[in-house]
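Apart from one protein chain that is not included, each protein chain of the complex appears where it belongs.
Presenting subunit A:
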Amino acid sequence: MQLKHKAIAGTLESSDAQIILAPNDGGLHIDLTSSVYEQYGTQIKQLLQQVCHRLNIENANIRVVDKGALDCTLKARLETAYFRAIDQKVDINWEALS
C-alpha cells in the first residue's frame, strides 16, 4: 500500500533502532547507520528488504539508525513505522507479520 505520510518508530537507546519511513515515487531507498555496521550491515539491509517485500512497500525512503538491535526488534520497528505511515490502527493482520 502507498505510504500516506512520514512516520517514525523506535528509539536511539542501546539495543534499539529508530526507523523513519517516508513516501517517495522512485522505489525503495534504505539509508542505514549502525553501531554494528561492520559485522551485521549486510544482514540488516537484507532483513529490511524482506520486511518491505512482505508488506508490499515499493516506494519509500527508509532511514534507520541502529544501536545494535536484534533482528526481531528491527522487524517490529519497521512494521510499526509502516502501519503508522498508512494510518492503520485497527485490523492488523498479525499472522501475516509472524
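In this section, a residue touches a chain if its C-beta (ideal position, glycine included) is under 8 Å from a C-beta of that chain, and two chains touch if they have at least 3 such contacts; residues count from 1.
Just so it is clear, contacts and distances are computed from a predicted model.
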Exercise. Looking at UniProt, which of "Universal stress protein", "Copper oxidase", "Citrate lyase alpha chain" or "Xanthine dehydrogenase molybdopterin binding subunit" names the chain that isn't shown?
Worked result: "Citrate lyase alpha chain"
For this session: For the chain that's not shown, point to the residue among A:9, A:32, A:51 or A:69 touching it.
Result: A:69
Exercise. Any idea which of A:2, A:24 or A:43 touches the chain not displayed?
Worked result: A:43
Problem set entry | Touching residues (missing chain, whole complex) on subunit A | 14-15, 35-36, 38-43, 67-71
